[in-house]
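With one protein chain removed, the remaining protein chains of the complex are shown where they sit.
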Amino acid sequence: MSLIYAFAVAAQMGAGVYLLLSRHVMRILFGVVLLSTAANLLIFVSGGLQFTAPPVIPQGQQMLGEGAANPLPQALILTAIVIGFALVAFAAALVLKAYQSLGSVFTDEQNDAEELGSPFAKKAADNV
Amino acid sequence: MSVIFSTMSRLFFVLMLVASIYMLFRGHNEPGGGFIGGLFAALAFALLALADSVAAARKALIVHPVVLIGCGLFLAFLSGLPGLFSDGSFLTHWWAELGSTHLGTATIFDIGVFMVVIGGVLALVFRFYEGVEQ
Partner (left out) sequence: MTFEWSILIALAGAVVARPVSSVLGRHTGWAISLIPLFIFVSIFLHVAQVAGGEVLFAQLSWVPSLGVELAFRLDGFSLLFALLITGIGTLVTIYAGAYFAEKPSGELGRFLSLIMLFMTAMLGTVLSDNLIVMFVFWELTSLASFLLIGFDGHKEAARKSALQSLIVTGGGGLVLFAGLVVIGMTLGTFSFTEVLARSDELVASPWAGMIAVLIMIGAFTKSAQFPFHFWLPNAMAAPTPASAYLHSATMVKLGVFLLARFDAVFAEMPAYGHTLVVVGSLTMIVSALQALRAEGFKAVLAQSTVASLGILVMLIGLTGEVAAVATVGFILAHALYKAALFFCAGTAIHATGEASLGKLGGLARFLPVTAVAAVLASLSMAGLPPFVGFISKEYLFEAQLSSDWNVVPVAIAVLVNAVMVGVAGVVSIRPFYFKPERVSKVHHGETAGLLIGPMLLAAGGILIGLVPAPAAQWLIGPAASALYGQPIDVSFSLWHGLTPMLFLSALVVFIGALIVIKWTQIHTALKSFDHAYGFLGDRFYHGALNGVLGAARISTRLLQNGDQHRYTTIVLLTVIAGLVIAFFAAPSGDFLAGEGDIRISVALVLALTVIGAIATILVRSLIASLVSVGIVGFGSAVIFMLNGAPDLALTQIAVETLIVILMTAVLLRLPSRTRHSRTVSERRRDGLIAGGFAAAMFVALASIGVTPVDLRLSEYFGETSYLEAYGRNVVNVILVDYRAIDTLGEIAVVAIATIAAWGLLRGAIKPLRTKE
């Protein structure tokens, strides 16, 4: 069973990495989304998947019974999902702002800083 | 924008908001909680912003989203103080028993989470959709 999960997570991560290597800012962003989804799934799988009942204590009982899923990774992933969203939203804002300021969606054209020249070149100081 | 869609979106907005608050408060005992409630409440406002207008959604929210973020953080922080004074341990929650239900500072903490999530998400959604309207 876990091999199937491993395969799926690895495939999602591979696709995310391939997108991350793109020079199109939007595709990079998609890569980030895929990677964070895959990472959450990874934590979930590594927490053990033997039991499938939600980790909720039934009415009338005082402790979590047998057969309930592991609650700890769930708590970790829940905040990770929300933080991942915050990260992606920030990156999206950055993409938008970068496009509107620099007029390009390709990272090799968003190079105003590099056009100032190498910091090692003597002339760099004059350009600033 | 059709009248029917606009009206339906109002209806959905109210339903989702009620559902999100329900999710928030039942979260301690059943699936739900501040994060989920906050996300669904934000979705409700986002729906209103898309179906009607950002201005309408802003009006419905009454306060500015960033104000909501600040208040939420402050509330979550405040909920930890009683424990600090009584047990010397920040965020150790207080509980009061009312019949069969327990009320405690943990609920206040979750409300803080709820508000931060709504404020954070909406600050962005409103910003992103402000220029795109027809």
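Just a few scattered comments:
Labels A and B are assigned to the chains in the order they are written; within every chain, residues are numbered from 1.
One rule holds for everything that comes next: a contact is a pair of C-beta atoms (placed from the backbone, for glycine too) under 8 Å apart; a residue touches a chain by one contact, two chains touch by 3 or more.
Nothing here was measured: the structure is a model prediction, and the numbers come from that model.
Shown chains touched by the undisplayed chain in the intact complex: A, B. Interface with the hidden chain, as seen from chain A, comprises residues 1-24, 26-27, 29-30, 33-34, 37, 40-42, 44-59, 61-64, 68-72, 74-75, 77-79, 81-90, 92-97, 99-109, 111-114, 120. Residues touching the missing chain, restricted to chain B, are 23, 27-36, 39-40, 42-43, 46, 50, 65-66, 69-70, 72-73, 76-77, 80, 90-91, 93, 95, 102, 104, 106, 109-110, 112-113, 116-117, 119-121, 123-125, 127-129, 131-132 (touch as defined at the top).
In this text, only the chains that are shown with their structure count from here on.
Here the CA centre of chain A is 24 Å from the CA centre of chain B. Contacts from chain A toward chain B in the complex involve residues 54, 56, 78-79, 82, 85-86, 89, 92-93, 96. Residue ranges on chain B touching chain A, taken from their complex, read 29-31, 35, 39, 117, 120-121, 124, 127-128.
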